[in-house]
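The complex is shown incomplete by one protein chain, all other protein chains being positioned as in the whole.
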Amino acid sequence: MRSSRLRAGSLAVLAAAALTLAGCSDSGSSPDGPYRIGMSMDLSGPISFNGKPAAAGLKTYIDALNKRGGVNGKTVDLKIVDDASDVAKGQVNVQQFIDEGRIAVFGFILTNLAISAVPMAAESSVPVVGLGGPANLFEPVQPYYFSYELRAERLEAAILNYIDMVAKEQGIDQPRVAVFSVDTPANRDMVAKATEDIASRGWILAGEPQYMPVSPTDVTAQAQAIKEAEPDFVLMSHNDAGALVAVKSLRTQGVTVPVINQWAGSADATLEQLGEGYVAFRTFVSPTETDVPALAEMRAAAEDHGAADQMVNSYFTQGWVAGLIIEETLKACGVDCTGQGFRDALEGLGQIDTKGLSGPLTVSAASHELVNTVRFYTWDPEADQAKAVSDWVSARN
Amino acid sequence: MTSLLLGAVVLSAIYALVGFAWVLLNRTNGILNLATGAQLAMGAYIFNQFATEWRLPWVVTILGTVAVIAVLGGLTHLVVFRKLAGQPEFALVIATLGLASVLKGISRLTWGTEARIIREPFPDVLVRITPDATTTTYGLLGCGAALVVFGAAFAFFRFSNLGVQMRAAAENPVLAAQGRVAVDWVYVLGWAMALTVAAIAGIIYSYSTALSFHGVETLGLRGIAPALIGGMTSIKGVLPGALIVGLAETFGVKFFGGPAQEVTAWLVILVVLLIRPQGLFGEKQVERV
Partner (left out) sequence: MTDGAVAGRRRLTRPDVLWRWGGRTVIALAIVLVPTVAQPYQLSLVTTALIASLGAMALSLVMGLAGLVTAGHAALLAVGAYGAAFAANTLELNFVLVLVGSAIVGAVVGLIVGLPALRVSGIYLAITTLALHFVVVFAFNRYQTNTVGSAGFFLPRPTFFGVRMDSYVKWYVLVVLFVVATWWIIENLKHSRIGRAWMLLRDSPLAAATQGVWPAAYKLLAFVLSSALVSVSGTLLAYFQRTVYIESFTLELGIQFIAMIIIGGMGSTGGAIAGAFFVTLLPTLLSQGIAQLPSGGRVVEFLQANLGDIQLIAYGALVVIFLIWRPDGLAGLVKRLTRRSAPAVVERSSTEDVSIESGTGRA
């Protein structure tokens, strides 16, 4: 018995060794070879429904870029590896990219992965370009961390800026704003900021901030509390599924005022279901929008490179724009681009025009948050599609 | 206050239906079916396919869903659980975990992970019962469904031949088999019934909220609470159990805020296990030796 278990154990370790050896890929980079970039994205884990389009978007851009000859005469070798939103896998991926001599790492939907990756990458002078993150990744500015997505905390400023616009139009001097958010640590931080922000604008927080779980069963109590607070607007933060439940409940309880949500609740299907009075913002345009000319190029490339079925939501656009950022940075970096060079080039870009696929991206030594504006949408029943109800609104206060 | 109570009752109706599925399988097939949540969701997705994607007439939708689910139930028994007969109880429970994982994967592969809204036969509007007690049309549907299901179950098990046979098979499979009860088919029927009731719960829940695998599955898991309170083998015990859980959740949210909803049912379960594990109507479990 013991011996056979030993056999099993030995086979396992042998297999492991063999497998790891087999996974041995070439490391280091040659100066004449392609630019090497890595992306660690959630392709199979809890956020894969956004991670997959995000990865597909970037891959499509790079494929198209390589097809037209690459940048500075070199192609881009992009490697996308799954991290399933697991910190351990994320760390392995980053270490692998470093071992392989890649000069930049993009991705990390779950910001905890970015947080654990940045110290490692910074040590090896490889910049990480991630998706948002908590305050300590931005204040003070981390030299080797950039973000090409809006920080979660900033969503309150974006929504309140929009409410400011609408309140002025409707002649409401002191708007009463109710807050209805999903209960996650990041959103708790956001709600705290929102409360402060509302007070500093001289507005009124209607009632207590209400929270709901990630998968709400029944939010009647919260909806009733909001009803009693008689708000003029509801600031919401939840994803599509949560927004469906929450807004239905609000309407059933008789809360008819506008509900404004963040980008996780901005899918076309959600906007359509919730109809008038529901507004959500997007940081990147959805591939389904019809008034953005630059989308044509993206769609054509997607068809060309077989990614059309992954082009399902704004995350695809986000990935595509990441490709654009890479191209611009490499142009500025030059033929001999190292990790440090990439970082310096990216920081020096100043403004990046994405031709309407997002608001203008800005980067400088003082701020590595590339995304600072959002656009608000609601459903247009006549045109049977989503329509923008604002231009690119600032997400800063 | 009355509105809250009404809300609690409506919630209890859904919990009663889910609890029924747990108890039925435990009673009839002797399985603690940890895949109940996944099966709830699956049933709702199948219904959604008929109703929303294919937009079939309602009669076809309902009959079609019931048929597909019955077949699934039969397959579950014949392909998996019959082959596991004789294995220790814990192996059966683990098998249900594996089944849950498979169902989750299939659902995500086929329908993705975004939340959906099922096409409604009638709109979801506010219904005013008394001046300060409101609920929604689908809330009422849930209550109605619970009443119908429990009434039918009561009649079935008490008065129909098949029902009595199922009870016999549950109590003593060997004797029942000798008494010419087709035990295998009883088990299949048990699965089919449990899955159908679970689907009803999943569908009504999805009408009141939204159809998402994760959301429905967690509801299904919390449905152990009413089953446990009533006693894992007592169908009539599910009703008071569901009421208790519904009230606890609704008032828990009222006093402790939204997040409390996730934990209340589980805390109730822990309390029950501490003070009276056999529930209100269960037999006092003697350590099986």
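The first chain written gets the first letter, and so on, giving A and B; residue counts start at 1 in each chain.
The rule we apply is simple: a contact is a pair of C-beta atoms (placed from the backbone, for glycine too) under 8 Å apart; a residue touches a chain by one contact, two chains touch by 3 or more.
All figures in this text were calculated on a predicted structure; none of them were measured in a lab.
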Partner chains on view for the chain not depicted: A, B
Sole residue of A:K79, A:K227 or A:K387 that reaches the chain not shown, by the stated touch rule: A:K79
Option touching the unshown chain, where B:I106, B:L147 or B:L175 are the choices: B:I106
Selected residue (touches chain absent from view) among B:V60, B:L75, B:L97 or B:L175: B:L97
Interface with the unshown chain - residue positions in subunit B: 32, 34, 80, 83-91, 93-95, 97-106, 108-109, 221, 224, 228, 259, 262-263, 266-267, 269-270, 273-274, 277-278, 285, 287-289
Residue ranges of subunit A at the interface with the undisplayed chain: 1-17, 19-25, 27, 43-46, 48, 52, 59, 63, 79-82, 84-89, 91-93, 95-96, 98-99, 110-112, 115-116, 133-134, 136, 152, 184-186, 188-189, 305-306, 309-310
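As a convention for this text, only the chains that are shown with their structure count from here on.
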Whole-Å gap between the CA centroids of subunit A and subunit B: 37
Parts of subunit A lying in touch with subunit B, wherever the complex brings them together: 48-49, 183, 210-213, 215-222, 224, 239-241, 244-245, 248, 252-254, 267, 269-270, 273
Sites on subunit B touched by subunit A in the complex: 3-4, 7, 11, 112-117, 124-126, 134, 136, 205, 208-210, 212, 214-215, 218-219, 249-250, 253-254, 257-259, 261-262
